[in-house]
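With one protein chain removed, the remaining protein chains of the complex are shown where they sit.
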Amino acid sequence: MTQDPTSREGSAPGGRASSIPLLGRDAEPTIFELSSPGRRAWSFRDQDLPDWSADELVPPEHLAPEPVALPEVSERDLVAHFTRLSHRQYSVDLGAYPLGSCTMKYNPKLCDDAAALPGFAHVHPSAPASMTQGWIELLVSLGDALCQVTGMHAVTLQPPAGAAGELTGLLLMRAFHTANGDPRRKVVIPDSAHGTNPASVTLGGYETVTVPSDERGLVDLEALRAVLDTDVAGIMLTNPNTLGLFEEDIAEIAAMVHEVGGLLYYDGANLNAILGVTRPGDMGFDIVHMNLHKTFAVPHGGGGPGAGPVAVSARLAPFLPGPLPVRLADGSFGWSTPERSIGRMHGWHGNGLALVRAYAYLLANGGDGLRAVAEAAVLNANWMRVALRGAYDIPFDRPNMHECVVSATRLRKEHGVRAMDVAKRLLEEGFHAPTVYFPLIVDEALMIEPTETESLDTLRALADALVRIAEGASEADHDAPRATPVGRVDEARAARHLIPTFDAR
Amino acid sequence: MTQDPTSREGSAPGGRASSIPLLGRDAEPTIFELSSPGRRAWSFRDQDLPDWSADELVPPEHLAPEPVALPEVSERDLVAHFTRLSHRQYSVDLGAYPLGSCTMKYNPKLCDDAAALPGFAHVHPSAPASMTQGWIELLVSLGDALCQVTGMHAVTLQPPAGAAGELTGLLLMRAFHTANGDPRRKVVIPDSAHGTNPASVTLGGYETVTVPSDERGLVDLEALRAVLDTDVAGIMLTNPNTLGLFEEDIAEIAAMVHEVGGLLYYDGANLNAILGVTRPGDMGFDIVHMNLHKTFAVPHGGGGPGAGPVAVSARLAPFLPGPLPVRLADGSFGWSTPERSIGRMHGWHGNGLALVRAYAYLLANGGDGLRAVAEAAVLNANWMRVALRGAYDIPFDRPNMHECVVSATRLRKEHGVRAMDVAKRLLEEGFHAPTVYFPLIVDEALMIEPTETESLDTLRALADALVRIAEGASEADHDAPRATPVGRVDEARAARHLIPTFDAR
Amino acid sequence: MGHYVPHTEADIEEMLAFVGLDSLEDLFMVVPEALRLAGGLDLAPGLSEFEVLDEVQRLADANLACSSDLVCFAGGGAYDHEIPSAVWRTAMRSEFVTAYTPYQPEVAQGVLQALFEYQTTIARLTGLEVANASLYDGATACVEAINLAVAATGRSTVWVSGGVHPNWRATLRTYAAGTGHRLVDQPLDDGVTRWPADGGGGEGPGAVLVQYPNYLGCLEDLAEARQVADRHGALLLVAFDPVAAGVLRTPGSLGADVVVGEGQPFGTPLSFGGPYLGLFSVRSEHVRRIPGRLVGETLDVEGRRAYVTTLRTREQDIRREKASSNICTNQTLIAVCCAIQLSWLGTSGLREVALRSARATRATREAVLAIDGVEATASAPTLREFAIQLPLAGEAVVERMAEEGFLAGVPLGDEYGGGLLVAATERRTASEIDAYAAALEKVIR
Partner (left out) sequence: MGHYVPHTEADIEEMLAFVGLDSLEDLFMVVPEALRLAGGLDLAPGLSEFEVLDEVQRLADANLACSSDLVCFAGGGAYDHEIPSAVWRTAMRSEFVTAYTPYQPEVAQGVLQALFEYQTTIARLTGLEVANASLYDGATACVEAINLAVAATGRSTVWVSGGVHPNWRATLRTYAAGTGHRLVDQPLDDGVTRWPADGGGGEGPGAVLVQYPNYLGCLEDLAEARQVADRHGALLLVAFDPVAAGVLRTPGSLGADVVVGEGQPFGTPLSFGGPYLGLFSVRSEHVRRIPGRLVGETLDVEGRRAYVTTLRTREQDIRREKASSNICTNQTLIAVCCAIQLSWLGTSGLREVALRSARATRATREAVLAIDGVEATASAPTLREFAIQLPLAGEAVVERMAEEGFLAGVPLGDEYGGGLLVAATERRTASEIDAYAAALEKVIR
């Protein structure tokens, strides 16, 4: 043998490709480093066509002088590379993922099978209704169910995620006011709101007005009253809010906002808490988006795709994006665009296969099952709050809904251990970390959402770990996590020396 | 929180269930420890039938006094448990698996899709030919291709693995001789033979006669001549043999055995080496089994299922197990049992879905592709032998076929490091180990079969690791492996204190 | 090079140079010229994976599949049970699928622990102490049970109930040609085995094999079989139905020494008969004769719980011609499916499958026996399948029923007087059963 032994770290050469499983701490080279000129995985069917060359097919001024360089690997190395990468990735299927606001519940495998059916997957989006009756029926049925769950009148399934749903809602708000000849400039959000809310407000062409939370962790009614005027197009709320607390005054808030002619927008990220218990429509909301990738078991895919349908009350229905799937008089299914539609929020009909998953989940749970989801989600989060009392500060120690927010302020003061350190320690303990530093109004926030699919045994193990971490808090926690595929990652360096591609190295 | 922090090791309680991914060295509790009375994953369809109770359905003397205790878990914990177990398991899809004699090649994902087609998976084995034309056509076509690959006349696809194929062959041998009124008592095997060979000989009702290998690592012709007589029913060989060496005298051996009226049996475990290069039938073999789970990309499944079809020359065809899939005169497909069939080797038609995989693999490769497989398999194994020269003893340092056998004798003598230690060290390096202590005729044997799907880069990394291990050999190697999910396992203790079930603890 | 060979031309040249050869052809110098295949294999050239999938899809479409084409009322050793998505999606993870037999336990704890859990559930289901890590199928599990019993008792005569699946008995006979064991079939009488009162002539049996419930679906009297075995100092071998075990007493509690069975009903699709799963368990006194792999719990050097294949000296690679069996590759992945399915079912779900299957079977039985010309083959109690006599040949009924959208059952051979074996699982609903009976009435009219 003549080759030098390859180094285990850093820029691993191709050969190391096949040598790192199970030993989490070895690096995996990039696919570019595994590439070898001329190696290949592809094969294609015989087309039996004339062998026209690129010169014959492409005008010379358009023809690429050289092909784009892509990884050249065998199928074997391709599969091994991504399989090894998967071994460097935590996921719900591996364990608890109590990431607050994200509702990382277990997604039934049934939904994977539903979404994989060729009769859904291989349908062209331009195919006419006559050839896509099953798809459209599914969209109609899903929409009906979502209206029932939210207590709303009509729905669009186009928005591909929550933020897109928010913007859809804001554009509906704008269209509504504009149609009323009453353009307005401001949208109110609480200081506990998720970042997508103000960002969407801006894109909707509005100005954000922030209202503070009161000592209960709820919208400060007086402060709200102070900002409400006829220039307010609406308010965006999530209820339960991002502290996991139910906005008890919601009826009064709705009355106040409606009074000045504003609309109420419901950020459905926290819908899991209230399924079958109470409904945004009944609370007085006019517009509701849902995160199907939170509440309805669309798996999060490492960051998406999700689905963010928007349901509205009757007065906003004429503005919905189109085309909308509809049941026709003869019982068949078709498309219809509302007369004053704001337009389109997606190139086609939204994230269809994600919608199939959500529909399967809805059918499996049914009305009774959805209520059970909410009950268990809320029970779990309350259990967790009580279990963590003493070990952590609980800024709003009152009955919470599907998540609870605790604080590491004391740990920071006494041991210099911050919320981020607790999070990293928890990774070491084999759990995913809670959401940290959100909501912004809680110092050293740890936002814990166990979800309904975690058992009491798992909750106990998680609480044990969190208590153990608090009790053992020390400077050494800055070195956590130690047993993970990589140690603490230098985020500042990433921004300072930006390397966004392999070629930028 | 009141619970004691749970111990990370040994008998982990249920709660730890959700806390061990990516950190390979944490234990996973058994599913029984995750169980909680009354918890459940199952749901069933509504049958709309009378709700007859067990008492009404089962005579009292048969009725179980209490149900069988099984794990009671949610789907979430079920999936997480087995997903975490999968993270404690090496596999081809994670990296190189140079386990000699096992042909751990990469199995194209295409074959997974082929075997998952509902039109294969949901067919009842008793359904008549009229309803299973596709299945039978596949079996006929696969059989034809296997006959072509082996140079034989007819084939049975029933045997579910190699050992079952061997026994099938021996029973065919017996039936043949018996039909000739010439029962015989002995079957010859070389001392390098795989353990299933002698075990099958016994089950076939024969006595094993072992012939030694000569200094070339090949069958000692003189010794063979000495044992051959008219009581010899046949000889079992694999060619290349288990040293990875081609039995160059095979034509002469065939002549010698045939001369005394014996039959030649080909153990097809090593067929990968000669695909499209030479064929057992052309070498003079009468009976051939194939390990489709080695040569034809049926993945090994952690120990099976495989498929061990047996192909025979014309004079043995009348004895094949039945029913055999056949193409009928009208072009349709049906079943036919040879007149003097030995009977059945399987409850149904063999490991059907494994056969689908093999057929897909055959179609994808075609004749040209199979030859390329053999070339690359042999090239890789020769490269490995040359690369390891110097670092290891190579008892038969001559051109080998698909695998090479090296020895750790020198390491043992100089450093007290045995083949097993080398294997364990290689696990630490992130590769699977070669086969060790087989074939029995090589001291401290390490049998390395890279297979054709490993690239030169991977071979380099593997050879580097092996050389590094040899160069750094020391007492400390007895502590290997250190970075694996568990450390070196106490096999003696397992046998001494037998705990074959959770209940035996 | 073929689709799945990674080497580029440059790689090959470099490698050939490294090993001192000029061409790929030279790799095969050791193969005598006369034996080399001139002109290559007479097989079509390789296809793209897409063309391959089209071709296998064509073949798959040429079958009538259960559920999509035919509602299944066939059983007889292969049953149409539900398999939840979680089972295959988890068992088919590539770590399980693409691993070899766990020869290196330090990197095979996943498969080993799954098998340990499998063994535990099978031991519990059978009511015996030890189960192995799987055998090929129900038929070959019977073979191994007989081989074990003969070795244990030193007597090679085995009484085999005529209620044992006919394909399994054919398999037993085939294997017995090698071992020389003497198998004596004991006929059924009104659905259950009529055991000889005496030794039946010749050497007394070393083993007695009975199926529970038997091929006709009837519940054999295991206590009686135990007495018969005791009378001859024989082992009682029981081929049980693991689904029926959800409501029946365990064969172990009824005196079985070895319990075997077909594990297909738990997590394996019908698959035209394979890969299936041979269940095998024994009283602990026989553990050293158990065929195939056995996983045991132990510790690693650091004292952590670990699993490993054990009592390896029974096996062929060590014991060679004296091994307890020749089995090497078994059906591990199917055993993992089974373990996952059984864990999905749990205590209550297993009972549900058994009860729901029994209910569907009773409803079907009542409906078809109400049809003029349909008679029960036997009066012995049945649980999850039953045999009927019909005015037409069973084969003809099956063909005609297919046109009505049903796989009507398994035609019975002459030894059972012909007719049809009918099974209904937890998948069958009242409306399917009604439609089945209506169709049957129509086709036999």
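All chains are identified by letter, namely A, B and C, in their written order; residue positions are counted from 1 within each chain.
Following the convention adopted for this analysis, a residue touches a chain if its C-beta (ideal position, glycine included) is under 8 Å from a C-beta of that chain, and two chains touch if they have at least 3 such contacts.
Remember, predicted model here, so these are calculated numbers, not experimental data.
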Tell me which of B:62, B:76 or B:418 is the one touching the absent chain. B:76
If I consider the whole complex, including the chain that's not displayed, which of A:182, A:282 or A:443 touches that chain? A:282
Against the chain that's been left off, what residues of chain B make contact? List them. 21-22, 36-39, 41, 43-46, 73-77, 79, 83, 108-110, 112-113
Mind pulling the chain C residues that touch the left-out chain? 49-50, 53, 82, 84-85, 89, 93-94, 427
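By our rule, only the chains that are shown with their structure count from here on.
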Find the chain most remote from chain B, comparing centres computed as mean CA coordinates. A
CA centroids of chain A and chain C: separation to the nearest Å works out as 45
Going by residue number, chain A touches two or more other chains at 21-22, 36, 39, 43, 74-77, 79, 83, 108-109
Counting only residues that touch at least two other chains, what does the list for chain C look like? 3-7, 11, 46-49, 51, 84, 86, 89-90, 94, 107
